Structures are given as C-alpha cells and as structure tokens.
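Here the complex is missing a single protein chain, while all its other protein chains stay put.
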Amino acid sequence: MGLGVGLIGSGYMGKCHALAWTSVATVFPDVHRPRLVALADATSELALQQAQAFGFSRGTGDWRDLISDPAIDVVSIAAPNQFHAEMAIAALESGKHVWCEKPMATSLEDSTRMLDAARRSGRTAILGYNYIQNPMIRHARTLIAEGKIGIVNHIRLEMDEDYMADPAEPFYWKSEQRSGYGALDDFAVHPLSLLSVLHGRITSVVADMAKPYSERPTRDGGRRTVENHDIAQALFRTDTAASGVLMVNRSAWGRKGRISLQIFGSKGSILFDQERMNELQIFSTNDPTNLQGYRTILSAPDHTPYRQFIPAPGHGLGFNELKVIECYELLQAISGSRGAHVIDFERGLEIERVVHAMAQSAQDGKWVDV
Amino acid sequence: MGLGVGLIGSGYMGKCHALAWTSVATVFPDVHRPRLVALADATSELALQQAQAFGFSRGTGDWRDLISDPAIDVVSIAAPNQFHAEMAIAALESGKHVWCEKPMATSLEDSTRMLDAARRSGRTAILGYNYIQNPMIRHARTLIAEGKIGIVNHIRLEMDEDYMADPAEPFYWKSEQRSGYGALDDFAVHPLSLLSVLHGRITSVVADMAKPYSERPTRDGGRRTVENHDIAQALFRTDTAASGVLMVNRSAWGRKGRISLQIFGSKGSILFDQERMNELQIFSTNDPTNLQGYRTILSAPDHTPYRQFIPAPGHGLGFNELKVIECYELLQAISGSRGAHVIDFERGLEIERVVHAMAQSAQDGKWVDV
Amino acid sequence: MGLGVGLIGSGYMGKCHALAWTSVATVFPDVHRPRLVALADATSELALQQAQAFGFSRGTGDWRDLISDPAIDVVSIAAPNQFHAEMAIAALESGKHVWCEKPMATSLEDSTRMLDAARRSGRTAILGYNYIQNPMIRHARTLIAEGKIGIVNHIRLEMDEDYMADPAEPFYWKSEQRSGYGALDDFAVHPLSLLSVLHGRITSVVADMAKPYSERPTRDGGRRTVENHDIAQALFRTDTAASGVLMVNRSAWGRKGRISLQIFGSKGSILFDQERMNELQIFSTNDPTNLQGYRTILSAPDHTPYRQFIPAPGHGLGFNELKVIECYELLQAISGSRGAHVIDFERGLEIERVVHAMAQSAQDGKWVDV
Partner (left out) sequence: MGLGVGLIGSGYMGKCHALAWTSVATVFPDVHRPRLVALADATSELALQQAQAFGFSRGTGDWRDLISDPAIDVVSIAAPNQFHAEMAIAALESGKHVWCEKPMATSLEDSTRMLDAARRSGRTAILGYNYIQNPMIRHARTLIAEGKIGIVNHIRLEMDEDYMADPAEPFYWKSEQRSGYGALDDFAVHPLSLLSVLHGRITSVVADMAKPYSERPTRDGGRRTVENHDIAQALFRTDTAASGVLMVNRSAWGRKGRISLQIFGSKGSILFDQERMNELQIFSTNDPTNLQGYRTILSAPDHTPYRQFIPAPGHGLGFNELKVIECYELLQAISGSRGAHVIDFERGLEIERVVHAMAQSAQDGKWVDV
C-alpha cells in the first residue's frame, strides 16, 4: 500500500503537488499509489473545498492536524515561505518525510534549523526545485559528467520573468523588505539548483542589486517606496576554477519563464532555456569540422524519465510534469535509493548560503566568500 | 458524484487516457472526480496489473464486461484501430458515452456505422484528436475568427516523424496494407483535425503517395515488399476558396513530433509547430510598418484553459496535458454544453472522407471531390 | 587586363550587377579587375547618370551600342524580362559572353532560341540564379553528394514573399497575363535552381494555381480583374524516384525573402531558409543516438568561397554578395573552367520546362510529364 500524504497549502504550488501525488503512480509503474489523506489550508472551509477538488479524504484549517495524523507518512509543504521552517521542523520531529517548496526559509538561521531537524529525524527531507527534474537537464548532467564538453570553464545563468515589470502595478507584499531580497531569493535559487546538479559549487561572489522602479502606486492613490530589488546580478567563481555570471530579473518585460544556461567547456558547450524546456543544445568539437554547430536535441524516451510519460520522442513534457518526476524521486529517496535525484535540505542550505553571500556582497560592494 | 469510467486498452494512448481521467478533477475545479471502475485489456492478467497501476477498481480480459457494467457511464477506447467500430457501437448501444482514439475506424463503412450508432444513441461520442486542445491552437482559432489575419486564402499543413525513417528497421505490421494507407491515415488526420477547428472544409484534392523504401528486411533475414506509403502529399481547395497543401511523412529523419501550420490571410498570417507547442506566431498588418514581424506568443493564462494548469505564463504545457483538456471537454459535452471543443463522430467522419478522397486521388492521378 | 563589361539596365538587379563587377576583383585575388565600359538604360540621360554613379566609362540610351562595342567582352542583362531573348541573342551573335537575369525569357520558344544562340556562339551564357551561390547551399550540395543524408527520397520547396499580399495594392503590370503565370515564374524558378544543383531532375508534376484576390483596385477608383496567380503549388516526382512538393506565394503576409528547403534522405535530412541565409541545418544518423538533433551550421571560411569575403566564421554574407560570387563563377566559366558553379542556358531551359509543365498541369488538372 502506498504512503499516506498530507498537503499544506492549495494555491499555485499546492495544486501542483496535488497533481503530482495523483499522477505519480499512473506514470511510474513501480510506485504504490499514494493515499491522499488530508489537506490543510488557512480555513477549514477552504481546506474542505480543496480537499474535495484534489481528491483528499479530508480537509482541515489547522496544519498541525496533519503532523499528528498517524495515517500520514509524508507532508507536502506549499504554504507561504515564512511558515516553511516551523512546518517542516514539526513534521520531521513527528517522524514525517517532508517535501517543502522553495525557498527553504526566509533566513539562514531557519534553514540551518531545518537541516538540523532533518538530520536528527533520519527522515527524507527535500526541496521543490522541480527544474532539475527536466529530462533535458538530467541529460545535460550526463553529457557534462561524461566529458562531452570537456572541462567546464565558464557558466552564465539567467532567470527572468516580467510579473513585476509594470511600473503601474500597485505595491504589494512582494516588494516589502520582509519578503526577502527580491529577485535574488525569488529567482536566483532556481538556476543555482540547476548549477548544483550540473557542475561545481560557487565559492565566491560579487553582486549588485537594482530597482527598476524606486516606488510604486498604492491602491489608495498614493506612492510607496519599493523595499527590495527586482533585479540582481553576480559574478562568481566555482570550486572547479570556472568563472561565471548569474543574472535574475523579475521585471524583464517579455520574459515569461526564462531560465537560460550557457555552459562552456574545453571541448564544447551546452545551452538550455526553460521557455523551450523540451530542447537542449550542444556544440561538440567531436563533430567533423565542416559539420560543427549547435544541435538541438528534442526530449525523447532516451532521456530519463521521459519514457514513462510518452513513448514517442519530441512530443513534449510540461512544467507540471516536472513535479510528478520530483514526486517520484522523493519516493525513491524515501525508499532508500541513494541515486535519488533531489535537492535535499543539505544541498538546499548550500544554495541559500550562495544567495545570502550575494546579498551581502551587493551591500558591501566587494567579493564575498561563500 | 462523478461518472463511472471504463478504459479499453492500456498501452501508449490507454495510459494517456488513464492519466487524463485521474487528473481532470484536480485540474478543473468544476468537475466531479470520475470513478475509475474497470480496465480491459487483451488478457485478464495484463488488465489486472494495469488496473492496479492506473488506479482502476478492477481489470478484465473481456472488454464486453465494461459494456454491460451499469456502474460505467463512459468508455475510453484505446484498443487497436480495427476494433474501434465494434467497441464504440457496442458501447453506444448500451447507452455509454464514448471517447474513441483516432483514427475513427479502418474503413469508411465502419466510420459511417459508428456515426449512425452515435446518432441513434443520443450519447456523446468523440474522437481523441488531442492536438486541437492545445491552448495555442484555440487561441489561433479565436484570432482567425476575430479576423486578425483577415480572410484566409492559403494553408500549408505538415506532419512528420521519423519512426519509419530507418531503412534497416525490419518489416512490421505498420507496413502491411491492412494497416491502412500508411502516413495518410496515421498522420493526415491530425492536421486535418486542426484545420477542422481553425478554418473551412476541404472540398477537392489531388494527392500523391510515395514509398521511400520499397522493401524492408524481415527478422528471418529475408526481404519483404512494403505494402503502404510512408509519405503522402496533397493539394487541396476549401469551401472558403482557399488553396492549400497537406504533407505527411513518417520517414522524415529529424522530425519527432512536427505538426506545422502556415495559415495566410489578407491581413496577416499564423504559424504553429507542435514541436514547440507552447508557442504561436502571428504576423499582423495592424502593427505599425516599422514594427511588423512575426511575434512569438508564449502560452499563458489568457489562453484557455492554460490557467487551470498553471497561473504563470510561459511555463509550458505538455503533450499529455492536452488529453486532460480533451477529457474535460468530453465531460462538458456529456453535460450538454453546446460549446464543447471536441471532434465528435460527425466531424470525425468528415475528416475520414478527406483522407479516403486523397487515397483515391493518389490512385487515379487526378482531382477528386470530397 | 580584365574583361570589358557592358551593363543593360540599372534598376534593382542592374545595381546588383554593377556592385558585383566593381567588387569581384577586390574579393577574389585571382581575378583581373574588369573594365566597366558602358551602361545602357531606357534613356541616354538616365544611362549617363547611372554610368557615373556605378563607375562605368560611358552611358547610352541604346543597348545595341554595347553589342557593337569591341571593347566589351561580356554583357550583363538586367532589363525587363520581355527583352531578355532579343538582347541575349544579339550579344551572343556579336561574340559577347552573356550574364542574363532570370527568368530566361517569357516563352519556352524564346528560351529555346536563346539556348540555340548560345550553342552556336560558343560563348559563355549564364543566368542570374544567385541563390545557388550561397556557400551554405554549396555546402549542402557537398554533404548530399558525399551521402551524408543517404539516398534522398523526399523534398519540400517553398518560396514566399508578401509584396502582393495587400488586397488594397492597386492593379499593376505584375498582375497582367502578359507578365506570365504569376508566382510560378516569379518565384518557382528560384527553388528549382536550387534543386537543380542539389539533387535530381523533376520528371512529372501536378499543379494548382490560385488567386487570393480575384480583382484589385485601379488607380482611377475602379476595379480590375487579376489575370494571373499569386499562389501556386505542385506535387512532383524526380528522376531519382524522390517525391516532392513545390509551393510559391507572393501574397504571403510576413514572408519577406523566404526560400525554404527540406530535403530528406535515408540517413538524415537538411533544412535551409534563405531568410537565415548564413545557416544550414542538418540531422544525421551518424550522430550518437542520445546526441541526435538538427544542428545549425553557421557560414564559415570552410564553406567555399566565404573565406574570400571574411576570414572569420559566423560573421555573415549578404544577398548582394551572392551576386559577387556569381560574377566570379561567370569569369571562371568564361576562362574555361569546367567546374564553374553556374546555371547555364541549358540548365536554365530545363528549369523553364518544369515551370511550363506546372502551368499546363494547373490548367488541365492532371499529371504532366516534363
């Protein structure tokens, strides 16, 4: 019989988790169908409605009900960021496995406490860095590991969207200081999670953060100062002596879900853009000179685990399906597989440290070691 | 309570149906969660195993068990093409709704009988033309209907894959005459289904069919003559006086899931390629002259029903999710919605007629009226 | 000392010829700088002005002056199509070499007479099919000839622009019957010239021609019936047993200089689009399975004769530079090189025959042998 699942939060990412829990056993034949035990949300009314919509047996307005429910083995945390630490630690201390959305927490202290709790519990605790689950990213990882582009020496990472690009958009909580640095923790963690699985660790950074709009209209007709930064960029070095650049911008008109990677090595290079998530580009000096050029590889059954979804190549996976793969990898990790392809709390904390180092560099105007 | 579902067939498309039935209520809040009653496959052993994997309550080696089960309201038919007619007619005559994979049947006679059965039954009967469910295709339909590209006057349709492209691939049933014309009924029906929802009806055709390889190796070391055509192309005219070209090729090295549309009108044009299914290109003379050019629209919440899957733009749907939308539209049709976006048996038969006219033209070497 | 050049016509293509004659010796070190002797145009006034602008020693209102000038060795014909035959034949009969813009002439009879004159004269006579001079097309020819995509079995050719796409554009001579078939001879000859150097000969065709707008406004406020066809398409077979499709449209909104080739073989395929004339795409089954995909080769010094223009790869040639290459190849042909990469009058006549066969098929509604 499958694991018992509790889900906290039923918004954007909560629904995504629900879809993953619902689909994972249909997609992956070696998975026992999870039992959707309970869903928690802000009010019991909302929770009940969403539990019914998503196929959970019951709903509750108190997330602690899930923690204490012995029928629940694993807790999905898709609640607002400021609650991640408290929920994850409570769940782990109750012996639950934890699947927590990113970012890990809103402070390094909380993230560290979460990692401690995970270690003490002996339970599986992972973060929702779903972009690493893209079969094309995993293919890139294999190609890099096999030396197909030689020794990596330069990396460029970009993540851009435009949901904050309109200066007429009224001030809301995203622009408050207590929401964090802005683009740096909203976005930077994603390309950093990709880097984490693809190549090396960042050891030093120099960063800058910028505000495209220093103030925004308020709903009552006034103006309010924007407290964090929609744009950030950093130069970095890795433990493999590669140099690189990270750029994030949540006010980038025209960009909708761009996560662009450019990875250069001594024998070739690899390009990827999440807006065309079913494509991977590689340039290889192994090709005959007169045939060299970037080739576009389309996602296909050869690229694990695409085949579980579709047996034909080039038909395309979607964003939500990355979460289904993540769910599968979580189940692999819970069952003790060492090869599970996840960002656990340990790697998650490493990513957080890089983000905080960048923020500090932006403040101090000089290089900072991670 | 949701409808009771029976699924016949659990291969490629059967799994796709199972995923759709599993996910549809999670994605669409206005849907009652369907009950997965029974799954039928070639043997009861296989059926039991797949029923468990896909979350159906029971499995059976006899598809007629599903037809007679009063707990089942709707039957998904994802069995081999030659059984479509028998199964669909039986289901309809038992008062079930039918969701039948394409192609409708292996002969015009069978297709006609299916339509007759559907009409007699008063039940909903639709075909699995999932590509029409792409939000970008529906957006294209809206743009065309609104006159954004003016009066359509020229159309080019292509569908190409390469699963038959290797001449060393041994002869198998796909190359037998009894499997049909080849690329014409494997592929042509897909772009024709898109045309069916986008613009006009084909009224006359002149076609050609070709064999890239006249024979193939057999597994016992011999050679066998290929009996149908991996390549087909046709010129056509529509009832709206547009001219067009249809091209299909299942031996097209490099193409994996290409369905390319080029639709030209008096005020602009629209381009689409299923290999980049989250993009739609439009050229409009409404743009200022010095800003004219094809723009690439990324799939977004504005494009119905993308928002049900993801509230953020540009994140991308996958092939399988088109089936979830199709399932939703089927449920809309069953509940009596007139606006359901489906290819019912009536429109399906029209598509079949075009395919058969093309085959006849290829044989006779002259224009044929549909 | 270089050859003496006479140029007839100083419009769009005349200027292009002038640029080629001016640049060819600077680009190609093995060429003797041509002497720009005389330019002829409709009036002596215009001719004098253009002669000065383009660096010709003298200008004349009578093109026959060039024919009789012993200082002139080669005549560039960039005059309206209806004069091609008369001018080319006169030039050849006077012992001049001829570089004639396409199309060859306005009737098969004239084209045939031109070929006869060329044969009798023993002089070099070529047509201005400059697209074949693109280093990427020549690279494609090499790759196909080397078997890189195996045995070619399917071809799709498209040429589209939008200069006739606006229905409000007043009727002008391009829409008169005496200007020819329309898109068929305006455009079809170009992709056919590419096919001529890349692979095989067309042996039979079935074609259709269409009018997006049956009449157009006149400048005096009336309406006039359009007499030829802005759109044409044809299915074809080649002497190599390949099947194919040719599509041309001069009313295709959004297309500016598109000439798209798709060439499929038993081991790969090649794609090209003139709108991105410095790129060639190839898919090859020689690549390892998990690295297969279309690769984009950028024009580079390896692709003859790109190096003569730029020693660095990826910097890009332009449309006008194709004419410089054509001029060089003409000079090669004149100097007796057998390998000159040109469309001479013999191959030019073959192309014309295909066009006329298509027009006849469009009229008769059945297959026509070329």
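Chains here go by letter, A, B and C, matching the order in which they are written, and residues are numbered from 1 within each.
Here, contacts are C-beta pairs under 8 Å (C-beta built on N, C-alpha and C of every residue); 3 or more make two chains touch, one makes a residue touch a chain.
Note that the structure is a prediction, hence the values are computed from the model and not measured.
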Interface partners of the hidden chain - shown chains only, full complex considered: A, B, C
Per the touch definition above, residue among A:Asn249, A:Asn278 or A:Gln308 touching the missing chain: A:Asn249
Absent-chain contact - pick from B:Val226, B:Ile282 or B:Ala362: B:Ile282
Listed residues A:Arg113, A:Arg141 or A:His154, member touching the removed chain: A:His154
Of C:Leu108, C:Ala241 or C:Ile310, the residue in touch with the unshown chain: C:Ile310
Given A:Ala71, A:Leu235 or A:Ala340, the one touching the chain that is not displayed: A:Leu235
Sites on subunit A contacted by the missing partner chain, in the whole complex: 149, 153-154, 156, 158, 165-167, 206-208, 210, 212-213, 231, 233-235, 237, 242-243, 245, 247, 249, 251-255, 264-269, 271, 283, 285, 292-294, 365-367
Subunit B residues touching the omitted chain (full complex): 139, 143, 148, 282, 284, 287, 289-298, 302-303
Touching residues (missing chain, whole complex) on subunit C: 12, 15-16, 18-19, 22-23, 25-27, 29, 33, 53-55, 161, 163, 255-258, 275-278, 298, 300, 309-321
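We take it that only the chains that are shown with their structure count from here on.
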Same or different contact residues where subunit C meets its copy subunit B, judged by the half mark: same
Intercentroid distance (Cα basis), subunit B paired with subunit A, Å: 34
Geometric centre distance via CA averages, subunit C-subunit A, whole Å: 53
Shared-contact residues (touching 2 or more other chains) in subunit B: 255
